[in-house]
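Up next is chain A:
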Amino acid sequence: MTISNLNLVGTLPLLFLSAWACGLLLVDLWIPGDRKHMTGWMALSGFAITFFWVSSNLGQREEAFGGMLAIDGFSNLLHLVFLGSGILATLLALNYLKQHDIERGEFYPLMLFSVVGMMIMSMAKDLIVVFLALEMLSIPLYVLVGFARTRADSEESALKYFLLGAFSSAFQVYGIALIYGATQATGFAAIGDAVAISGASPLLLAGIGLMLVGLAFKVSAVPLHMWTPDVYQGAPSVVTGFMSVGAKAAGFAAIVRIFFSAFHSLAADWAPVIVLFAVLSTVIGNVAAISQTSIKRMLAFSSIAHAGYVFVAIVPGGYGALSDFAASAVIFYLAAYGLTNIGAWSVVIAVDHADGMGSDISNYAGLARRSPGLAAAMTLFMLSLTGLPPTMGFVAKFYVFRAALAAGYTWLVVVGVVTVLISAYYYLRVIVVMWMNSGDGQVVTPRALNFTVGVTAAATLVLGLLPGPLMAIVESSVRGLF
Partner candidate 1 sequence: MTAELIIFVLLAVIAVAAALGMLLSSNAIYSALFLVVNFGVVATFYLLLGAPFIAMVQVTVYAGAIMVLFLFVIMLLGAERLRHPNQVLSWQQPLAVVLVMALLGFAGYVVSMQGLASPPVDVANTVSYGSPAAIGELLFREYLFPFEATSLLLLSAMVGVVVLTAVDARRGVSRGVSRDRRS
Partner candidate 2 sequence: MSPVIGIVIEAIIKSALMVFVLATAFAYLTLAERKIAAFVQVRKGPNRVGPWGLMQPAADGIKLLFKEEMVPAGADKVLFFLAPILTMIPAMVIMAVVPIGPDVELFGRSIRLGISDLNVGMLYILSVASVAVYGIVLAGWSSANKYSLLGGLRASAQMISYEIALGLSIIGPIILAGTMSLQGIITAQQQSTWYVLWQPVGALVFFLAGLAEVNRAPFDMPEAEQELTAGYFTEYSGMKFSLFFMGEYIKMVAVCAIATTLFLGGYLGPYVEQLPWLGILYFTIKTTALLFLMIWIRLTLPRLRYDQLMAFGWKVLLPLALANVVVTATATVLLG
């Protein structure tokens, strides 16, 4: 590799954020213990600078580090999702950590590291980089999940997440090793070439399968979803909001890039597996969510179901011209889910108290009277998660199902629509409880939280009514990539 294809300039936003994280670790040493929110503001500014930096140059088509990284519309758009969720979660954390008495400066650099890992994941064009990125986003998350470590449930969920995550990483590494054994390459392009010549061998298929296990764990798809409810419930809610969006989106980014570019010629082999993930996740996620009484567990199962819908969008990816369409559907869906889900988790944070008593759905009774703004926003989020107009969630689901229809998977779309109807039951129940029932209880709404809820609600609504411009941007940046 020479300096010319190193392309440091193209990766500057990524390098900047990494350096910012390292610098923040040092700076944090000199910030007194009772003013750690300053670290948070600095992390926030790092996120924001990178966000605008990336968004100023969406349409790049470059490679860096000798072809190990791709800087293109796909990665840039997903960077915005990661950075956006980082920004919103940091805003929420500013008050949340203090309120729960777990404020420590290291929270923010760890979050930055995790976002750096997600960004690398979406750029990766080499299996080694995919693995490193996966670890880089996961390890800070393991720690963040256990951040409230005097609380036993936080520790429990951190341990569960860590053990199962390490286990799934092992699957992935084994898969990578088998793929390397079959193709003698780790770069996606080289693997694609080798696969195109040799076709599917048992060794290669085993490798792909094992790697998919590792990635499907990260996006919490059924049947690798068992950890999700416990971890989402036990972790500090800001972390849950962050990881349910970021880690999931990063996992899907890797899946899309690997399967669309390295293994596109094997679509007939992997598509059935993806279909299976899609069907199982949507059905089991939505059905299991019905019986939940805790809003956190309900949202956890809902996130499993949403992983299923993204898989529906990935299915057509192997079919030549449709892969661009599929990739843009994935991005749009992840953006919609990200905005809505972080919004929903901010409302959960507002209702949840330090004593952990506000996490029941029954606690939302009468929220409309106590805090109409919050209740209205939550209503919007629930509608969006269901996929009802006039929200962004509706457009996203429409987009996803259209992609599957184009590939001829009508029955899959039927399953999807049926599960959406199932999901309406438990999402709408929250709305009913908020508006129809009466109850009392404190809500804590600091300014940063109000801002987060406002921004996400507005975006959910506006992009639901006028999705055109965003869709155009997404489609134009992804066109011709896969």
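The candidates came about this way: all candidates are chains of the complex that A comes from, given by their letters.
Structural remarks
Everything that follows uses one rule, which is that a contact is a pair of C-beta atoms (placed from the backbone, for glycine too) under 8 Å apart; a residue touches a chain by one contact, two chains touch by 3 or more; residues count from 1.
None of the values given here were measured: they were computed from a predicted structure.
Here chain A is shown alone, and of the candidates 1 or 2 it touches 1 within this complex. In the complex of the two chains, the chain A residues touching candidate 1 come out as 1, 6, 18, 21-22, 25, 33, 64-66, 68-69, 104, 106, 109-110, 113-114, 116-117, 120, 126, 128-129, 132-133, 135-136, 139-140, 142-143, 146-147, 149-152, 158, 181-182, 184, 201-203, 206, 354-356.
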